[in-house]
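So the structure is just underneath, and the comments pick up after that.
Here the complex is missing a single protein chain, while all its other protein chains stay put.
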Amino acid sequence: MNDPWIWIEAIMTLAILSYLYKDNPVYKAAEYLFVGIASGYYLSIYFQNVLVPNLFVPSWRGVHAAFGPGTPAPTDLIRLSSLMLAVFMFMRFSPKGAWLSRWPLGALVGAYAGLAVIGLAQGDLIPQIDSNLLPIITPGSWSTLAGAQGLAQGMAAFLGLFSNVVLIVGLLATLVYFFFSLEHRGFTGRTAKLGVYFLMISFGASYGFTVMARISLALDRLRFLFEDWLGIHISG
Amino acid sequence: MSLTQRIESLDRRWIFLVMLVAMSFPLIVHMKLPVRASPEARGFYENIEKLQAGDVVYLASDYDPGGKAELDPMLLAVLDRLFQKNVKIVGATLWPAGSPLLERAYKAEAPKYNKVYGVDYVHLGFKEGKENVMVQLGKSIREVFPVDYYGTPLDSLPLMHSGLNGKPIDKLNDTKLLVNISIGYPGTKEWVQQVRSRFNLPMISGCAAVSAPEYFPYVQSGQLSGLLGGLAGAAEYEEMIDRPGWGVTGMAAQSLAHVTIVLLIVLGNFVYFWNRRQGVSRP
Amino acid sequence: MKLFDPSRFPIFLAIALLGILTVWLITRARRGESFFIRKIAGLEAVEEAVGRATEMGKPILYVPGIDDANNIQTIYSMIILGYVAKMVARYETPLIVPIAKAFVMPLAEETTRQAYLDAGHPDAYNRNNIRYLSDEQFAFAAGVNGIILRERPAANLYMGSFFAESLLLAETGFQTGAIQIAGTANIHQLPFFVVACDYTLIGEEFFAATAYLSREERLVGTLKAIDYVKIVIIVVLVAGTLLASVHVNFLHEFLNLE
Partner (left out) sequence: MLRREVPILLAMIVGWFMVGEFFFPWAEPAGTEVQQMAVIITATGVILGVANVIRINLLKVSRRERDWRYSILLLVGLGVMALLGTILPVVHAAVHGGGWKIGPFNLVGITDGTLFDRLYNRVYVPLSATMYGLLAFYIASAAFRAFRVRTMDATLLAVAAIIVMIGRVPLGEKIWDGIPLLTDWIMNVPQLAAKRAILIGAALGGIATGLKILLGIERNFLGSD
């Protein structure tokens, strides 16, 4: 309770919470301090964990190998050229040379495009289609229904009967909703409408989960204030 | 102005006060409620139980202070269980503000089972590059992380050159399981797309509740062998390894807060429609 | 070292199919062929909202998301901004565009100025309605809420990449009774837009809206290529389900990468 650092953390927490009552100078100061500390933190972590081990050290080795004694290994030369390309990014601020920063940007966008094409095809598209090729009757659902005791299990087993049908129909209906070459009229219109209903259920589920997420964030801060700052014992 | 009208135009700070009470009361009064495990959480538990002593897992702790509330309890519970089972851990993060959180979790759990840094667990720190880093880790960990979080070269860490049955750990596939604690991008979705399918490494994930619904298709397709969703996921896992921590306590407060939100939705709509029937409500 | 990894053939097939269709349809679109795209209900709502705002002479708020220019949604949001600006140019209604990232500022100014020019009212373009507020997520949301409460726009349009602050904007806008239309591909934010806005462009609909508006050949070509591949996927899904129901799983074997 008397550790000065706990008081600092409490002040930071209360400064932000004060915004709930009214926007005030203490909140504004905490907000600006937050942006400053975060930027300073990012600068240091990128310097320590990325630039030193992945840029300065290898380029020092590359320069040393290239111009120092002995024949430079090809990888060192390649590494030096890729480091040079990366340094062009810093030209972005100079009025004349800004176009030079587009070269590394182009390479970066190309890298992410190549990875996206592979990752999306192999990780999302094919497996998600493959895992929806389901038999209409959920295998084994009859036996679970027969063995279910009580209303709750009975209801769950009864719903289980239709799991595959709902998965198949739901996926097809929602895909039709995101189909743009046919007007939403007649059969397509009704299927698209069914697709919207599935979307709304999925948004409802996401709403529920997001509520849970936000509340646990506030709970963590309240725990700190009650337990660490005010000394009321709480957590298990 | 009728009662319902006054309620409808209530100053939002009264609602803030109601929420503050709903969240604080169960904390102070130590309300405790039993937690029931969901199927995807059981998958997460079973996959860790299957690990043997000496196995090595790759721990991708991809979150920052914004996600601390939900994911710290998960990370602590997972580390507790892995250390208890003498499983070795290679940990790293793709989030710039994530390294200190992993370090603090290690410092909290390792002494309990007197685990030694460099032998039983390793902290490789943070690396920028998102999907690029993931694919490259699948080929060579040393290329991505020449040194660990403390600047020590990887080869001088016993764990890195004598993993399971003496084989050195060069790439992700030299580990048995990918355990990912994830708050957003880059996170579980990118690990599934770039690593799980490409390098065929079994994977389980603990994620923030906000992103959990999007990952259910990966559980049904078998790409994710287990999923913990938000504080509820943490509580379920704590219950399964009977190590009650903040997850279980928090869930009691969470229950009352959820009921409050549901009542607010119902009340909000009741008052809105009631006033409309009286033809007085705002749009 | 195998020359070509056979288990990855279905992936190659999917990429090749989509690639060939995209190039083929873009070239056809470039040769002037026009393609049918269904009406996007959200866009009609935008026209109606802008119309109402201009009648009441109250401003229109257009928020192009909080992400940087490297996010494709921010670039597509500029297309919708241009469309709205062209509609508004003929009237004195102010079009307020709050910006969250410094690099997006020139894009928004350029798009709006060009739209006013195309509509024949270059003088109506007011540069200080394109306002950079803050890089920080919640400071930006507070800034936009300030505009909503002070200048009381009649129509709030949220088009682009949004995160946790979507809830704050949609709620404040709801309170002032403005017509609100949102569009984003960030699925986790859609629940909050759907409950608080009058209309929402959901995921792909947001991208389709930009193709519908701009009729730009690359966008239209891609949209049609994806639609054709969706037909193939629907056929595969239906066939796969029927086959699986009679325990014939050659399709499953073919697609299974494990």
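When the chains are written out, they are named A, B and C in that same order, and each has its own residue count from 1.
Heads up, the rule we're going with is that contacts are C-beta pairs under 8 Å (C-beta built on N, C-alpha and C of every residue); 3 or more make two chains touch, one makes a residue touch a chain.
Everything quoted here is computed from the prediction, not taken from an experiment.
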Taking the complete complex into account, which shown chains does the hidden chain touch? A, B, C
Pick out which of C:A115, C:I130, C:A185 or C:V220 touches the chain that's been left out of the picture. C:A185
So which bits of chain A touch the chain we can't see? 5-6, 8-9, 12-13, 16-17, 19-20, 28-48, 50-51, 54-55, 58, 75, 78-79, 82-83, 85-87, 89-90, 92-93, 99, 102-118, 120-122, 124-125, 128-129, 132, 150-153, 155-156, 159-160, 163, 166-171, 174-175, 177-178, 195-205, 207-212, 214-215, 217-221, 224
When the complex is taken as a whole, what residues of chain C touch the one chain not shown? 1-5, 8, 12, 14-15, 18-19, 22-23, 26, 69-70, 72, 75, 102, 107, 110, 135, 138, 164, 167-168, 170-171, 174-175, 185, 187, 191-192, 194-196, 203-204, 207, 218, 222, 225-226, 229-230, 233
Interface residues of chain B toward the undisplayed chain are 10, 12, 15-16, 18-20, 23, 33-36, 38-39, 64-66, 68-69, 96-97, 99-100, 103-104, 107, 127-130, 132-133, 135-136, 139-140, 143-144, 149-150, 198, 213-214, 216-217, 219-220, 229, 232, 251-252, 254-262, 264-265, 267-269, 272
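In this section, only the chains that are shown with their structure count from here on.
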Determine the shape of the graph in which chains are vertices and touching pairs are edges (line, ring, star, complete, other). complete
State the chain with the largest centre-to-centre distance from chain B, centres being mean CA positions. C
Nearest-to-centre chain - CA centroid comparison: A
Top chain pair, ranked by how many C-beta pairs fall in contact: A-B
Quick check: how many Å separate the C-alpha centres of chain A and chain B? 12
Chain centres from averaged Cα atoms put chain B and chain C apart, in whole Å, by 31
Quick check: how many Å separate the C-alpha centres of chain A and chain C? 20
Enumerate the residues of chain A that touch no fewer than two other chains. 118, 122, 127, 130, 206, 210
So which bits of chain B are touching at least two other chains? 197, 210, 214, 222
Which of the residues in chain C come into contact with chain A in the complex? 8, 10-11, 14-15, 35-39, 70, 135-136, 138-139, 142, 187-188, 190-192, 194-195, 202-205, 208, 211, 223-224, 227, 230, 233-234, 236-238, 240-241, 243-245, 247, 249, 251-252, 255-257
Quick check on the complex: what are the chain C residues that touch chain B? 177, 187-188, 257-258
Help me check something: in the complex, which residues belonging to chain B touch chain C? 197, 200, 210-211, 214, 222, 282-283
